[in-house]
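What follows is a single structure, and I will ask about it in a moment.
Only one protein chain is missing from this complex, and each of the others stays in its spot.
Going by the order they are written in, the chains are A and B; count residues from 1 in each one.
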Amino acid sequence: MRIKTGWAWSVVVAPVLIVAGCASLPDAATTRQIAESVVKTGFSATPEHAKRLVQDRSQQICSTIGSAKLTPEEASEVVKLARASIQYPQSGKLAGDWKVGAKLAYNGSGSRISGGNLEKAKENGALCSNCHVIDPKEFNVGNIGPSLTGFGAQRGNSEAMAKYTYEKIYNAWAYFPCSNMPRLGSSGHLTPEQITHVVAFLIDPQSPVNKK
Amino acid sequence: MLKLRGGIAAIALICLSGSGHAADPLAVGRQMLAEDNPGEMWVDRGKKLFYEKRGPKSASLEKCDFGMGPGKLEGAAAQLPRYFADTDSVQDVESRLVSCMVEQQGFKRADIAKTAMGNLDRMSDVEALVAFIASKSNGMKMNVPLSHQKEYDTYKAGEYIFYRRNGPTDFGCINCHGENGKRIRLQDLPNMTDQKQMQEVVSTWPAYLGTQSNLRTMQWRLKICYWQMRLPDLAYLSDVSVAITSYLNHQGNGAVIQVPGVKR
Partner (left out) sequence: MSEPMKIRATLQVDTADVRILMLHPMETGQRKDAKGAIVPMHFIQNVAVAHNGKSVLDAQWSQAISRNPFLGLRVKGAKVGDKISVTWTDNKGDQRTDEVAVAAGQ
C-alpha cells in the first residue's frame, strides 16, 4: 500500500471529526495502520510461522484494493525483484523427469499449518491442478489459471522454452507482475529440482500434456 | 451426505469430461437439501441450549443482547457485525454469543474455543447456538450498519485484508474470489466482487457441510481458507475474522437470509 501524500492532513482531521461525533470511512493510511495491527494479532502463530504474515515489498505493491491499478513504475519494480530472485538448479539442466513432474502437478499438499504444526509431507506438491487444466483426461482440476493442455506441443521443448517455463514456475511475477499465481520457487515451496520435473511434464513431447 | 453423493458424483463426472465446465445435474437434489438439510437439527438443538440454564452461573442466554435488546433474536443476525458499547468492539453473531456465554453463563473463553467446532463424535454447542440465532433472521434482508467509527474502521480493515497478498502462496482472498466462473479443482468459487454472488454467500452461512458432517460457521470457513493459503492458524473469533465478516456482510446487504445453508 502506498501512503498518499495527504496522510498527515487526514490524521489531523480525523480525530477532530470523531470528537465532533461524525464517524466516517478511515482514509487509506489509517486503514492500513488498523488492518496491519489486526493481522498481526489475529493469528495463533509461532514466531517462525508468524513470518509468513509479513509482506515483502512485492506483496505490498501487489495488494491493490478494488479496481486500483499498478503504476508502470510499480510493475517494473515487481518484475525486477522477481527476476533477481530466480535461482537455477545446480545441474544446470532445466527439464527433468516428466513422470516425477506429473505426480507433483496433481499434488496439492504441503506447507500447510494446523494447530501450530507444519503439515507432515515427504515433499511439497506443486499445486498445479488446483488452478490449471493440464492432462485433458484428468477432470479433477481447477480453472483459475489458463489451461496447460498442449503446453509443449504449442511451444516446443527448446532450451529457451525450458528456461522460460522454469522461470515462470520459479517466479511467475517475473513475467506477469502481481499474477494470481504463487511464486513457487522464490517462496521456497518448491525446490529448483522439483521445478525441473514440472517443466518436463509441461514440455516433454512424451508427456500426456502434449499427447492427443 | 458424503456417501449419498458417491453415486451422484458419478453422474457429475459424465457431464464434466472434456469441457471441464460444471453443469448442474444435481439442481433438483440441491433444492431438496436446501429446503430440508441436517443443519435444521443444529437449529433445533441451539434453541434448546439457548433457553437452558447452563454454565457455572446456571443462567440461560435470554439476557444476551445481539443489538436488538436483551434476548431479542428476530432480525438480530441481519444487522451483525456491529459495534457494542459494553465490549467497546465490533462483534459478529459468534463473537457476541461467546461474550454472553462468558459474561452471563460463566464459561471460560479458552474452554469454548477448544470445543467451538464439532467433529464426527460430538456436535458443538456454539455451532448449534449460532445456527439457531442466525435462523431467527430468516426471510429478512442483511442490513449491516455503518455508523459507529469502529464499524467504519472494521469494514475498511476487512476490505484491506481481502486484498492483502500474503504468505508463501502470495494469496489474498481476491485471487480465488475475484472472477466469475472460477473453481479450485471441482469446487466452484463465488466471485466476492460481484454483489449478487456476495449476497448468495452471506445469506447461506452458517451451513451444513457435507464433507464435515457438521453445521459450520464463517469462523470455520475462514480458518480453512487461511490453512489452504499456507498462513498460520487463524485465531478463533479474531478481529481478522470479524473484519472480513463485516466487509462481506455489508457488501451483501439486501440479501434475504435463508439459513442453514447446505454446502459441499
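By definition in this document, a residue touches a chain if its C-beta (ideal position, glycine included) is under 8 Å from a C-beta of that chain, and two chains touch if they have at least 3 such contacts.
None of the values given here were measured: they were computed from a predicted structure.
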Displayed chains contacted by the hidden chain, counting the whole assembly: B
Which residue of B:38, B:55 or B:75 touches the chain not shown here: B:38
Identified contact with the non-displayed chain, of B:143, B:213, B:228 or B:258: B:213
Footprint left on chain B by the chain that the document does not show: 1-6, 32-33, 35-38, 40-41, 44-45, 120, 208, 210, 213
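Basically, only the chains that are shown with their structure count from here on.
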Centre-of-Cα separation between chain B and chain A, whole angstrom: 27
For the chain A and chain B complex, residues of the former touching the latter: 1, 18, 23-26, 30-32, 34-35, 38-39, 41-46, 49-50, 52-53, 55, 59, 62-66, 108, 111-116, 129-131, 133, 136, 139-144, 147, 178, 180-183, 187-189
Residues of chain B that touch chain A when the two form their complex: 13, 16-18, 20, 147-149, 151-153, 155-157, 159-161, 163-172, 175-176, 179, 181-186, 189, 226-228, 230-235, 238-241, 243
